[in-house]
Every structure is written in structure tokens, then in C-alpha cells.
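A single protein chain has been omitted; all remaining protein chains appear in their positions.
Entry: chain A
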Amino acid sequence: MSDTVRAFWAKVSPKAADIGAGALCRMLVVYPQTKTYFSHWKDLNPGSAPVMMHGAVIMEGVADAVAKIDNLTDGLDQLSQLHAFTLRVDPANFKVLSHNLMVVMANQFPNDFSPEVHVAMDKFLALVALALSEKYR
């Protein structure tokens, strides 16, 4: 899984910010309940400044996770603390965001997001979600 994820990430990372913004935007449109976490933003519409910026922030986290893929629990310790004690995102939403990340990857890289890459990425994002919810309880 690690090699496949790293190889695919190397290919798509130049577009990381776009992917993040696209995924976040889709999540807010397709799963409106996720908007509850962003009530402090003035504009939740696709292409708005907060959505674009936050999409990039999320992808920096993903890039970090790829770099620490061999030890996500330790590697994502700080992010886990953030999500557990400050953000308190219901872990079910990690799955929702993961799905939308993969929709965007498939949409923008149809020839690269093969079934083999898909399964590796699905597994990787699930492990990231698990590491992020480590500190919840």
C-alpha cells in the first residue's frame, strides 16, 4: 500500500490544493450536515476563499500523512490532539471527506486512479482517520 500511495501522491501533489478545495466543496454540497462545522465562515459556496484556503490546509495534513505513512499514530499525534480536543469532528465525517477526496482524484486523474490505486488510497485514508481519532477517547 505505502509504495502505491507514495507513487500516486508524487503524481498528484502539484494539484494538492485544488484537490483539497474540490473535495471540501463537494462534501459541503453533497453532505450538507458537514456545514455545521463551518458556521463561522461567511461564505460556504464552491470557490469561496475560506473553502479554497481550508482545502489547501487539509491537503497539507494529507501530505504530512503520506510522509509519515509508516507510523501514522505517532506521526499525526498533534493533528489527533487538535481533532480530539479542539475541533471535535465526529469521526464518521472522516469517511465522508475521504470519499470526496477519492471522487476528486478519480475525476481529475481518471487514468491514474486505477482500482489498485483506489484500494491503496481507501485503506490509507482509513488509517489516517483512525490515527486522527486516536485521542478521542
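Note that in this section contacts are C-beta pairs under 8 Å (C-beta built on N, C-alpha and C of every residue); 3 or more make two chains touch, one makes a residue touch a chain; residues count from 1.
In this text, contacts and distances are computed from a predicted model.
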{"item": "Name per UniProt, for the chain absent here [options: \"BMS1 ribosome biogenesis factor\", \"EF-hand domain-containing protein\", \"Hemoglobin subunit beta-1-like\" or \"Mediator of RNA polymerase II transcription subunit 18\"]", "value": "\"Hemoglobin subunit beta-1-like\""}
{"item": "Candidate in contact with the missing chain, chosen from A:Ala16, A:Val29 or A:Met53", "value": "A:Val29"}
{"item": "For chain A, the residues touching the chain missing from this view", "value": "25-26, 29-30, 46, 99, 102-104, 106-107, 110, 113, 115-116, 118-119, 122"}
